[in-house]
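Quick one: structure below, then a few questions.
What you see is the complex with one protein chain gone and the rest in place.
Here is chain A:
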Amino acid sequence: MKNANACLPPDSLTGAIMAMEGIRDAAVLLNGPTGCKFYHGAVVEGQLPRESSFDPLQFLEEFYFGQPRVPATYLDGDDYVFGASAKLERILPTVAAKGHALIAVVNSPGAALIGDDLNRFIQAANLDIPCVALESTGYSGTMEEGFQEAVIQTLRTLKPQPTAEKPCTVNLLGISIFQKHWEGNIAELTRLLALCGVNVGAVVCAGSSFEEIMEMGNSQCNVMVHEELGGRIAEWCESRLGLPAMRPVNGAPIGFDQTEEWVRGVCRAVGASPRPAVEAIDQARVRGVTYIQRLNSLTGLPKGATFAVRAPASIALPLTQWLHDYLGMAPAAVDLTDADSLLIPEMKEILTRANALDALGVTDFSGVDMIFADGAALAQISNPDGMMTGVEIALPTMGYIDVVHKCLLGAQGSLHLIEWIVNALRDC
């Protein structure tokens, strides 16, 4: 039998749930079967832990099924015919009693078909806290579409309004808790901006509170991190809230040069000086080069080492560019998880420069020295010679838990990359 690449990617349902659970004090209430609940309940608690207890016997009450997150109406065959009115009436006050600042009621794929009017139940429940209804998160849309649609729908419902302008403050767009190292990335970008006197107001649907998001209109502008997760949100905010957006053209701030460019872009937008951050990036360059130089003088590496990347274009593009231009590594495979990205021409340009255009779309990573990919892709590669090294840069994760957060973005992210690379290649 021929082989099948069956690693099925997350879709718009997961994107919507991650967006809403990414608001630090909000809760997703799933109008759907437990079949859709358990996975999402486990992932969100893993990515943004909120509960101090994992004892399922603490969460035995109806709707929770032993998990602290993503309570559900546990739809069954009867409910698909008759609707889930009684459960919806009961679940809303139960979830509200937990003290969340916002509840997002999300229909599962099956529930969206039976047309229970979520807004009717929300109105009837007459809760003290705001609720958002996501009646359909779409079928087989991408995770990024679901994420953005949920954020826009929420902003549309809650109508955040500017109250008092906060100078030198920006919001970060295009980050999700469904990303590897998302917290470390935010911390690093926040650190670099703070050096320049620029504050981060809201990180939209990735760790900020409901209140912070409601105040996002007070910031001076939005700043894009990953375009595929924030492009449409930026457009919406621009037209409805009058918030301009700083959108880098070559993907996320990965590698020293791209990070510097990103910081300069933000500082230009808010009228701050980028100098302190540029100095910090320069210091990181010196530290990084210390280790690259040692590796290089003994082995000639990392120049010429091959690499494979499997990631969305906003990561794959700057990463490939940096690995090739800065470290002299050779792209062997570039597998974009968003194959319709607007960044593909730029990706082709870099690969052409590296004389490796044929690497685009290659999914077989065997024989490559270093692989930057999600945990599932890394786990599927059997490594009989023990020569390959995988660096996990996206979800699903192999399960390694980072107690001290790592990052992929910014100056620290570049140093982490160098650390992974010199450790992987020094014995080659």
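Basically, a contact is a pair of C-beta atoms (placed from the backbone, for glycine too) under 8 Å apart; a residue touches a chain by one contact, two chains touch by 3 or more; residues count from 1.
In this text, contacts and distances are computed from a predicted model.
> The chain that is not shown, which UniProt protein name from "tRNA N6-adenosine threonylcarbamoyltransferase", "Nitrogenase iron protein", "Peptidoglycan glycosyltransferase MrdB" or "ABC-type polar amino acid transport system ATPase subunit" does it carry?
"Nitrogenase iron protein"
> From the list A:F38, A:W236 or A:Y291, pick the residue that touches the absent chain.
Only one listed residue reaches the unshown chain, and that is A:F38.
> Which parts of chain A are in contact with the chain that was left out?
With respect to the unshown chain, the touching residues of chain A are 1-14, 33-36, 38-39, 52-58, 60, 62, 65, 74-78, 80-83, 85, 108-110, 112-117, 119-120, 123-124, 136, 138-140, 183-184, 187-188, 190-191, 375-376, 379-380, 382, 396-400, 403-407, 412.
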